[in-house]
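In this view, the complex is presented without one of its protein chains, the others remaining in place.
So that you can tell them apart, the chains are marked A and B in the order they are listed, and the count of residues begins at 1 in each.
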Amino acid sequence: MPDLIQLAQALVNGVGVGLVYGLVGIGFCVIYNASGIVNFAQGVFVMLGGMLAHTLLTRAGLPMPVAAVLATVIVAAIGVAIQLLVVSPMWQRGTSMFAIILATLAVQIMIERITILSLGDQPRTYDNFTPGGPLRLGPITIDYQLFWVLGGGALMVAALWLFFTRTRIGRALRACSQNAEAAALLGIPVGRMLLLSFALSAALGSAAGILITPTQYTAYSIDGPFGVNGFIAAIIGGFGSAPGALAGGILLGAAQAVAVVLFGAGYRNVAALVIMLLVLLLFPSGVFNATRSKA
Amino acid sequence: MLGVGLLGFVMLNGGYLVTVLGLAAIYGVFCTGLNLFMGYTGQASFGQSAFAAVGGYGTAILCAGHGWDPVAGLVVSMAIAGLLALVVGYPVMRLRGHYLAMATFALGLIVYELSVEWSGLTQGYMGYAGIPPLGFAGHELGTERAQLGALVAIMLFGVWLAERMKSSRFGRALRAIAGSEPAAMALGIPVSRYKLAAFVVAAVYASAAGSLFAHFIGFISPEVFGVPMVVLSFTMLYLGGIGTIWGPVMGAVIASLLPELFRGLKEMQDIAYSVVLILMLIFVPGGLAGLLRRLARKPT
Partner (left out) sequence: MSAALLSVERVSKRFGGLVANDAISLDVAEGSLTAVIGPNGAGKTTFFNIISGALPPTAGRIQLAGQDITGLSLQQVAQRGLVRTFQLVQLFGNMTVRENVEVGLHMVTRGTLGAALLRPRWMAAQERWVRDEADTLLGFVGLGAFAQTQADQLPYGRQRLLEVARALAAKPRLLLLDEPAAGLDTQESAALADIIQQVNARGTTVLLIEHDMSLVMRIATHVAVLDFGRKIAEGSPAEMRAHPDVLAAYLGGVEEAHA
């Protein structure tokens, strides 16, 4: 019987990781809604965010805020490059969805290997954004970085919400997701919207990666797990719903943390897979709108 | 013809190319199985590496750990992989499109993780060494060339079986599913059962390839059966031509020879494979087999 304190501690940390899953999940949704494409390389953005921020911090000696912004801009540019060089040519040729997924997986491997060659294969981390801590609430400790993760995550979600509801471009992007042909007829440049969706979801992933790195580590290989877990978050939320993905991510992070306490660290991803299969089989349109039929 | 010539040349001259062609034959087995599921049935599996790992570790544990005969180890591993595919596939085959892709991809990641974590069984990250070469009833195939011969023979047998499956009522049903699932159902084909059967067959091929790899190289580690293996096998499938009988083998041979042109780090090879795969997907989705067929069909 694991004691409750251990469990509560795990839940606290799980929520932080879960938020990152949620942000990756939103990244999946943004691209999927704009184009119907599932970008398997989504986890790459998380990995690159952390790796680049670390490199800019340690090798270039930049201060954290500058490093973080610069890293995110670079990752967004990489997202745009993936769209322009790989996805767009296939999309225009009407290639099967499966082949596009495959191509994005190849992109992931390519970027992983380039990362190994240029930055090395050793895991690394950097200091919390704010020194001191952790905060002690009785027997439970909360790392200061967790507040950065939660705060940063909340800020990004709020910014996204404002973007999609209040700005012209954001509304145009949503129009694409509802009906690309109609959007094109209305004069919305669908191709450019696709680019935007890649830039946006890459930046989201990168920021999430930068925020979470101090609480664990980053390495070339973390993209796979983050990508899969982000995807699972999106599935739990009913693929395509951004708020659903966020909630799904937090749920998944918490569930994983509990599974680790109950069964051991090796079962982190096994738990995620089981959760994914259960959701796919029991709630094919997501947990939060299980009653709504898929239209 | 070209293949026979190449094989003859390598057999006579020996050297490093024997290893390269041996690996090509092993990948030929892997891709031929994958092709039944992806090329003919039109389904996506991004986690076939999991079943290759079952074969590889099955052989390592049974043959190196318990002194089993290679053939017995191979067959038992194949049975285990088939059973695993049956159990996992039963729920997973209900999924479609990107759901299916991600579910199978996760399967590959899980098995990879287990092979690292479960070190009592797999010897963990350091890998399993001392696996005996291929042999039968106590007779080991001593030379690399003899092993290459055996591998090519096994691969050809695998292709022959795949051709039998393809050109039968069973194979037609698989290809019908790729063509139109509703139409296949409306003709009374139990679609999910056939998908599952194809998934199991592909897993059995993958397991055989994993076992053969273990015998041929004598060493396996989790890295062997990672995501790069999945990308490499897709590169081969698309290079040779997905949904054709000889495409997977052609792709395996060409993709195996490819890095010989620009030898270098393992990482560089993976990058090269990824780039080739992306270019093939964009510009020549039918692969070389499709290209040849198109050329042959053109009236001269």
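Rule of thumb we're sticking to: contacts are C-beta pairs under 8 Å (C-beta built on N, C-alpha and C of every residue); 3 or more make two chains touch, one makes a residue touch a chain.
A quick note: this is a predicted structure, and the numbers were derived from the prediction, not measured.
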Which displayed chains the unshown chain touches: B
Touch with the omitted chain, as defined above, among B:Met185, B:Leu258, B:Val275 or B:Leu292: B:Met185
Of B:Arg164, B:Lys266 or B:Arg294, the residue in touch with the unshown chain: B:Arg164
Missing-partner contacts on subunit B, residue numbers: 161, 164-165, 168-173, 175-176, 178-180, 182-191, 197, 201, 243
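Convention: only the chains that are shown with their structure count from here on.
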Gap in Å, rounded to a whole number, between the CA centres of subunit B and subunit A: 31
Contact set on subunit A toward subunit B in their complex: 38, 40, 86, 89-90, 93, 95, 97-103, 105-110, 112-114, 116-117, 224-225, 228, 231-232, 235, 266, 269-270, 272-273, 276-277, 280-281
Subunit B residues touching subunit A - in the complex, by the definition given at the top: 44, 46, 91-92, 94-95, 97-99, 101-103, 105-107, 109-110, 113-114, 117-118, 227-228, 230-231, 234-235, 238, 265, 267-268, 270-271, 273-275, 277-278, 281-282, 285
